[in-house]
Each structure stands twice: as C-alpha cells, then as structure tokens.
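Written out below as structure tokens is the structure these notes cover.
The complex appears here minus one protein chain, its other protein chains still in place.
After this line comes chain A, so read on.
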Amino acid sequence: MGILEVKGVGKRFGGLQALGDVNLSVNERSVHAIIGPNGAGKSTLLNCLVGKLIPDTGSVMFDGQSVLGRKPHEINQMGISRVFQTPEIFGDLSVQENVMIPCFAKRDGAFELNAFSPALGQKDILAQAEEILEDVNMADKRHMHAASLSRGDKRRLEMAMCLVQQPKLLLLDEPTAGMARADTNNTIDLLKEIHEKRDITMAIIEHDMHVVFSLAQRITVLAQGTPLVEDTPENIKGHPKVREAYLGEAH
C-alpha cells in the first residue's frame, strides 16, 4: 500500500475525457514522477488530489483516508502541499510573510483568532521561516515584495512555502519550468536534499527529463488521460511505447 492510492479516477470536461481510468500508487518516502505530453491530464490529476476538482469516478486515498469531498484546506491539513504550475504566492506580502503563513497554518490549524499578539513576535515561526529561506537561498530577499520577484524566485518561494510545512506528500507541478539551467540544478539539489533530510514523499510533474531522471524512483507516463506504463527510470528510458508517445516528441 502506498501513501497515496489513486484508483480508477476519471474526469470529463464537457466532451473531453481529460482523465480516463487512472490508477496510481505512490510509495511512502519515494519520489514519483508523472510525465506526459501537453494536455495529457497531469495537472487535472493533481487537481483531483488537492480538492480543486472532484473526479467523476474512482477513489483517492491518502494515508488510509479518502480525500474526495474534502475542502482544499482540509486536505492540506492532512499533509498534502502543492506547488502550482503557475506560481501561487501572496504577491502583496513580503517574502518572509509568505513563508510565515504556512507555518501558522501548520502550528495553529485551519483557523485561529490570534488577533492581538504581534506576528513578528512569534519566535518559533520566525525561526522556521528563516531556516527555509536559508535553504532556498532567499534569506537576503526576505523583505522584498513577493510580486516583484523573478519567475524563478517565485517558484522557489512557493516551494519554500510548501516545504516549510513538512508535508507528508509534496505535489510539484513543473517546479523548474521557466527557470534558468543553473536554477534548475539548484532546485534538483534542493529537492534531493529535502527528500533525504526530511523523508518527504514527492509526486512531481515535469517536462525536463534531466530533472525527472535525477530525482525519480518511479515514473508514470500519462497520455490522453490514461497511464501508459509505470516503471523505474531505467526501464522507462528504453520503453518503446513511451518513446513513441512521449520521448519521441521531446527528443
């Protein structure tokens, strides 16, 4: 049994079958990559996991509990954090505040009327925020307006916001898209380090094969809403069906 068990999930948008009959099992403490061409349904699958969409059929179990029908904040409180394909950050707040908010969510739960003590007086939260900003090399930008960051920095900030919660499962939707080569390599190192240090299970969607093969222990190939194969990176590389459906295009 994996920590995440997706069984027979299907989702239709009008006439478009975005997800067919998806089965996916992510083992605890592994890095599982989901690859596939544009429009394959990868983001749709993640949306079904975090409560943004409710699948038409099938079940999604996380840590032994169903996530279907739960609200996004409840699913996050169960231990799933997500990095979006286009960065979702608090643009009007400072970088530091951006990472403090997930710390509060983790410490105080979905709602806490903490309206009288200064936010900047919470030593534990500040320390966590500072540590993760060091980890992603953004400590010197802590007072910057998040909206004024570069695209790559926005992604790293969003990743920091998810990592600081120490989720049981981290979902990453193309975390290196729009990053320069050097930044991509930094991100790979960061994710590797986080994975080793904190034992976080990760499911990662990625177009960059370099990233996929550096990180993943298992890979699922999705095409037109259905999984083609699921296997180890070595086997995926040589798989004829995959070459045809995906790598053929990418290379």
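Structural remarks
One rule holds in what follows: a contact is a pair of C-beta atoms (placed from the backbone, for glycine too) under 8 Å apart; a residue touches a chain by one contact, two chains touch by 3 or more; residues count from 1.
Assume contacts and distances are computed from a predicted model.
Going by its UniProt record, the hidden chain of the complex is named "ABC transporter permease" among "ABC transporter permease", "Sarcosine oxidase subunit gamma", "Zn-ribbon domain-containing OB-fold protein" or "Glycyl-radical enzyme activating protein".
Contact with the undisplayed chain is limited, among A:L16, A:I54, A:A110 or A:A127, to A:A110. When you scan A:I89, A:M138, A:L169 or A:V242 for touch with the missing chain, the hit is A:I89. Although one chain is not drawn, the whole complex shows that of A:V9, A:L24, A:I132 or A:M161 it is A:M161 that touches it. Contact with the chain not shown here comes from a single listed residue; of A:Q77, A:N185 or A:S214, that residue is A:Q77. Although one chain is hidden here, its contacts on chain A can still be listed: residues 50, 71-73, 76-77, 81-82, 84, 88-95, 97, 100-102, 104-106, 108-120, 122, 143-146, 148, 161, 165.
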